[in-house]
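Shown here: the complex without one of its protein chains, the others still in place.
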Amino acid sequence: MTAHETEQATQHGPGAGHGTAFWGRAHEAPSEEFRTVGRSVRRRDLVEKVLGTAKYTVDVTMPGMLHARVVRSDRAHAKILNIETSKALSQPDVVAVVTADDLVHLRARFGHIISDHFILGTGKVRYFGEPVAIVLAESRAAAYDAAELVDVSYEDLPAVMTAAEALVKDAPLVHDVLYDATADATFKELTESEGEEDEGPHLTNVAHEVTIGWGDVDEAFANAHLVVETETHYPMLYGYAMEPYNAVASYNETGLTVITTAQHPYMVRDDLARIFDLPLAKVRVQAPYLGGGYGTKSYTKVEPLAAVASWVVGRPVKLMLTVDEAIYTTRVDDGQMRMRTAFDAEGRILARDYELVMDSGAYADNSPLVLAKSVNRAFGPYRVPALRGRGRSVYTNTSPASSYRGFGAPQGNLCGETNLDQAADQLGISRREIRRRNLVKWGEEILPKNRGIDADLIADLDMVVDSLERDRKDEPYYGIGFGTAASDAGAYPISTAQVKVETDGSVIVLSGSTEMGQGSTSLLAQVAAEEFGIDIHKVSVIQSDTGAVAYERTTGASRTTTLAGLALVRACADARTKLREMAAELWSCDVSEVSDGPGVVNGPEGKSLDLGKVVTRWFGGSAGEVTGVGLVRREGVTKEMPPFWETGMVGVGVKVDVETGQITLDQLVTCADVGFAINPQAVEAQDLGAATQGLGGALFEELVYDGPQLANANVVDYRVPRAGDMARKIDLLLAERRDGVGPYGAKGAGEGQLNPVGGAVASAVAQAIGRWPSRLPLTPERVWRLANNISDDD
Amino acid sequence: MLPPFRLARPRTLDEALDAIGDDRVPYCGGTELLLAMRAGLTRPEALVDLKSLPELQGIAVDGGHVVVGGTERHMDIAAHSVIRKHLPMLARVEHGVGNARVRAQGSIAGNLCFAEPKSDVGPALMAFGASVTLASPTGRREVTVEELIQGPYFADKEPDELLVDVRVPIPSTATRGAYLKYQITERPTVGVAVVHDPEAGTCRLVVGAVGEVPTVWTGTSPDEIDPDAIAEEVDPTPDLTGTERYKRHITGVYVRRVLEQLADVKAGK
Partner (left out) sequence: MAADQLAQVEISVEVNGTVVERVVEPRTLLVDFLREDLGLTGTKQSCLLEVCGVCTVLVDGRPVSSCTSLAVDADGHKVTTVEGLSDGKTMHPLQESFVDNHALQCGFCTPGFLMMSKALLDESPDVDREEIVEYLDGNICRCTGYQPIVQAVEQVAAQMRQEREVAR
């Protein structure tokens, strides 16, 4: 296909931040200010993973466990008339077949925002692939064989397969009842919408609706010099974590234990406790390493299936999904958006007015929150004096949609950024210049009453555009596109951490965060090593076990560095305080005469004791342990929301083959504004990974429905980026201005560089071929038709 | 999970011919068969392992032909000196099949018998005018690859027959060959193979992958080839990689491009 030249990214001087060459920051001499953080340390989880000793849920077994295989609906919308299980039950080694009838004494619905999600199809099925029964057998083979013998009879109901169909007046209802909102205070705050009418129960397929706005939008449009209207469609995607969902559950007299591929073990615990009416303390959820998460493993997925199965048979149950089953468990919301922007003669935004519709599938899962964030993020990090934004998350008879990296930002960013570029082109201003005129400056608000932006976006923009222009190729059909985004990230600031100092001065960190490849394990070790002034090899980290570590609300929204990190810093400080007090007692001096040193406590007259010795001497034997606790809630530095803004600043250079429509990626430039990179190499790694997933949605990926089912619920027909698609030049930049509330001035990272990719690619292609795309992914055929002015009907 | 089946391991061709039948299917690498079984498309009672049969192995010159045993894997065919010397375009095609794992496991006979429309190997062999030997308990017959590949996933081979070898007539040393494929997902959307033997006065161009079966054009010289006419002739199968309109257009583009590439190929390549 395409040839790739070896290309060393160029060195260039910093703007207001550290501009770096590819992997450059990772190989720069670390600053003298810190011992451990700010360095690209060798991640301990990577070593386990290359050795093949790293444990994932799929590797877990429990003695006496049964294997589960789910029987799934082959209809998009149908009443369940009967489930014939006798043939399956008569097979050798088959122990049970669980259906919704077995769950009537449980609260057999879950959902952390709207509890609309039936564990097993009840009364009717709402999408092709919905779980209807669970076959349990002594071996996986027996479970698979028997599952084919379960016979479900249906009565078809009319289905709504697109958001447009679902919004038609009197369309068939996916859900014909109203459910309780499970939403706790944190969700209510985040999904609250002003101007939402609380009418009587007039049911539609709208799962959630959000509006935001300020200023006088109509007046702004009336007085505008230029109005640009843009309509775009961002595709329905599949996150494709390479490890599909799986879980091992054991329900017995001591309670419920579930080992699972969950990013948020504590949120899953909440759902499971509700289902079984168990005290939280009796539900233990553990997550080993996750084989990819990207938000697709946020909140409850297959744990209830495994747990109810175990509850029914009284033995542990292991449930492993295949990739197609995973696609029929959770996918990503698409986004159909229409935006109008009013500009003055200088290209300054006077108002933005937009409407977004998301096809959220058969169950709400996290879509209401994704929608709310998408509406918040669609107008971009710009000064917008008047705004009207509206979004609807719509139920359809398709696979349920939920969180994915970017969390609603990519869907709206595509529209907002291409809209801005179109205005620039029409006004004869450069696309860089129009952004310079509109981007907010450090500290300026974009969302009223929220934290002002904590990044220097214009400096970041210049770094990216300079890099792109420097390597622009003077060839026909070559185009450059770039985009900016800011996400109100961090989710909710509730976090705790514990740290235990042992008798030899080594330290154990307890955190409820999970390790899904983003580097949380190593990062927490770095922070603890830094805070105690000890070698990182003396720190171990235990995570993601609700029965054994410290509470963490969620691992996602790029929040772990800032919030779990902050909790850990506080835990270390708490432990240090205790150790100082203990040392003061041992030295019979006042606490004010005692201070912290690296791995030691220092006292009057040059006295000094290793931390471990403080412990043993205080306890009076070679025994004991000192625990520090750190808590984070909405107060102090984390009172303002969001805890931090996660920015995205991405540019691409593309070459288009107008004969075939194929796009070759020539340049990829990203700039992450992270405050402080605790592990620079890990940040760059996350940025490239995020941008690559963004390129997937921009160029290749799209779930396509064909009648009631997906035409491409597999990774042959659902095409993800591969090594051969890499850009010739990759430039990953980090801006570190120590402007975050996290440890050492850190903010979050991991999602930002995905968000502007779709818009950047669309703009680059528009520059290359002279016509504006409005629909992603930009498959070769779409580009060919656009470039050659061939209509879709031809 | 695969459905249950029995395994037969014949040691000679005769034992193998005895073992195969309606529900007892031959296999070598299993790269296509096992996928079909896992998808529930076929449930044979037994699999007959052909990997130990010496009669189905080997790559050698036999008279005016290159003979490739049916169980030879793509990886070995691509690297073999006999193929590189006499059929360099075929070596390049074999080197580009699927990915390294498919090349290590997959056999040429398996590829031809499965008759996956989106294949590179069949069209390349057809451009060389290759044929295959089919053996049954009652005897042997030789058919051209073109005759073998009857339809999508349909090779004209009886359940009691085995594909023993592939026979490619060795073209003159003045021969030039080229293969170009347009692939944007896991399988090619269109692949065009062309072989021109100026001494024999033959030119064959084969368009594969775009339709249910390959389309063959024969003449004396590439100059006679009209890419647009060939594009009109093919019957594209629309799918997620393109509509009929687009695929027809791409066919024309790639016929043109493979001819440009052919012009740059030196004799004997």
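Per-chain residue numbering starts at 1, and chain names A and B are given in the order in which the chains are listed.
Quick note on the criterion: contacts are C-beta pairs under 8 Å (C-beta built on N, C-alpha and C of every residue); 3 or more make two chains touch, one makes a residue touch a chain.
Note that the structure is a prediction, hence the values are computed from the model and not measured.
Asker: Looking at A:G517, A:G599 or A:P643, which makes contact with the chain not pictured?
Answerer: Within the whole complex, the residue contacting the unshown chain is A:G517.
Asker: In the complete assembly, which of A:A166, A:V539, A:A685 or A:V761 touches the absent chain?
Answerer: A:A685
Asker: Out of B:A19, B:C113 or B:V253, which is the one that touches the chain we can't see?
Answerer: Within the whole complex, the residue contacting the unshown chain is B:A19.
Asker: Of the residues A:G111, A:G291 or A:G628, I need the one that contacts the missing chain.
Answerer: A:G291
Asker: So which of A:L631, A:V715 or A:I790 would be touching the chain we can't see?
Answerer: Spelled out, the listed residue whose C-beta touches the missing chain is A:V715.
Asker: Across the whole complex, list the residues on subunit B that are touched by the chain not included here.
Answerer: Those residues of subunit B that touch the unshown chain are 1-11, 15-16, 18-19, 24, 30-31, 34-35, 38, 45-49, 51, 75, 98-102, 104-105, 186.
Asker: Residues of subunit A in contact with the chain that isn't shown?
Answerer: Touch set of subunit A with respect to the missing chain: 3-4, 6, 22, 26, 40, 42-43, 45-56, 58-59, 140-141, 240-244, 289-294, 322-323, 516-519, 681-682, 684-686, 688-689, 691-693, 714-716, 720-724, 726, 730.
The rule is short, and it goes like this: only the chains that are shown with their structure count from here on.
Asker: With chain centres taken as the means of their Cα atoms, state the distance from subunit A to subunit B in Å.
Answerer: Chain centres of subunit A and subunit B, defined by C-alpha means, are spaced 44 Å apart.
Asker: Which residues, counting only subunit A, touch subunit B once they are in their complex?
Answerer: Residues of subunit A touching subunit B: 1, 140-141, 144-145, 148, 659-660, 662, 704, 711-712, 715-717, 719, 779-781, 784-785, 790, 794.
Asker: Sort out for me which residues of subunit B touch subunit A in the complex.
Answerer: 1, 3-4, 40, 182-187, 240-243, 245-246, 249-250, 253
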